[in-house]
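All protein chains but one are shown in place.
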């Protein structure tokens, strides 16, 4: 399950818990490539994902610093799991899925976001933070605590 | 993997072969509900799917005459697999997925259509047939043979 | 608030209650034009909407047998209220809105469907009914009772 | 320029006049396949397109009773021209374009609908007619006259 | 009516004039949060909106430096008004609407852009300015004058 998780939201949590029921093992791959464009540094994003994953037995967290297909080969993973909230979300996911199928025979499974978290995205959470607001309701408890400490 | 398969296309074949690699067992559930609006009768649609599934060890075919959630309970299935070709395709799939999650805790996994078959749909195949054309290039070999016999 | 309400769902109820807070008076306009393509006859659809509207002081129900712009002129209404669940939903609503603005200077206000009912549509409810299922969870209580009686 | 033109609208007129400036010769191909699902019979749809095309020197009209690729071969045409009004419109056009490229090496050129006619579609015109309304503002003058006669 | 108005366009003007007919009082809330990513500084964007709003009796302009829900509470506003031009536009608006409904019980009303201004966006206006072009046709008269002065 690749992503930048900037930050890890309840939307990601929805997908990771569902993926953990579908697959024997799930790895949250926190992307390090676009680091400088991220709101939270890679170490914080990693720690957030780790804090959330702790409660799920078959979920691990790792930093992904290169291509997804290389990450998958190194970790013996064959399937990428992604969530999608809308038609244009899906279009972007679909293009990446076709590229990863082409680059390294990686299959991509898309889970439609659950009703209750369908509007939550890292982008919206960051826009709340930039406006000085409280986004604790849109992130898992451990992430909320880490955000509070940072302030 | 529910659908009306009216008829079974290379697009369905793309999804079923990929699903057969992802899951230990796959059931193609041929919908009988909207039968009268279908171009091919339920028995033909069933036979088409069966002819295709024969070559895949872990794929079965069954008629689904009620709700998907009831079919899943009766067949001990927990995941619905569906393909999507476009943003508006995904929106329709997403609504059905949320309904099935609500009706019976069924998870839905969406696979983006592969490049080569991304434009193939049962609707387009039927429009070719109605125009008196040859749609054999868009359906698996066994379906092409069954179509030819029908003429 | 025009529609065919075939049948009236919790999605419609979401929109009508929100519209009743926005505007001093709301009229549910049950469309009679496409009657023969509807699952429920116009009198049933009217009765369903009326049963739901009863609990809202500023909401009335009426049959609309011609154009929306004529209905609006006859009822001194200036604004059409519609819900939208997705991008392609909005595109269809937008085209109708522009037409009604052109035909009769009618303004159209679009309310995005609430999270909990975002997947509910009359189409999905009818597909449940056709499959012999129980759609009571997706319609207001009075509509569920009327559906049960009909069986 | 293939279509069912049921009826020919100002949206079609927008595309045909622009196509007539782009290409040396344009043929309006009125589809006869889905005839029974059409509001207007094929002869009326043909006559409507002919009445409109009269004023354009390099535009002809013909009935298309089979596949577009066969029509193109018979008429020495290499390019299909279609209009699109929205994202989901484009998705449908794109799938057909890929199919026609595959079936007979036909190129498809898509023109985005002009601002003033972006909401006009045959579907909306028919919904106005069914509601007993006056759709004359959304069709070319000759089509309006033919509609009036029919009443 | 929240936005960054970078700059205020005829598209915004379309929405604000229609909102002014729908509601007894309209406040244009010029967002100060993403200030550094904006082409025009907050004071210019405020002045542009004020210059336009002058001619409308029931429209005021204010700077919004925090969350929309806080702004609404401080100004006794209960409804956010936004325009949408396309399906993907609507998807973004819908997610924000659901968030604001959740954060502070704010209702969001979406008006589909009018035909004549449906392609105008601040993004397109800025791309014209960056290319050294004249975007005066896409902004209200007072904004055009302020742009000219700035050069």
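Labels for the chains are A, B, C, D and E, by order of writing; each one numbers its residues from 1.
Assume contacts are C-beta pairs under 8 Å (C-beta built on N, C-alpha and C of every residue); 3 or more make two chains touch, one makes a residue touch a chain.
In this text the structure is predicted, and so the values were computed from the model without any measurement.
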Task: Touching the absent chain in the whole complex: find that residue among D:13, D:40, D:71 or D:90.
output: D:90
Statement: For subunit E, residues touching the missing partner are 85-89, 118-121, 124, 127-128, 130-133, 137-138
Query: Which subunit B residues touch the hidden chain?
result: 86-88, 115-116, 118-119
Task: By the contact definition given up top, give the residues of subunit D that touch the hidden chain.
output: 18, 21-22, 79, 84, 86-88, 90-91, 93-94, 97-98, 101-102, 107-115
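We adopt the following convention: only the chains that are shown with their structure count from here on.
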D-E against A-B, pair bridged by the larger set of C-beta contacts: A-B
Field: Centroid distance [mean C-alpha coordinates] between subunit D and subunit B, Å
entry: 32
Statement: Residues of subunit B that touch two or more other chains sit at 86-88, 91, 94, 97-98, 102
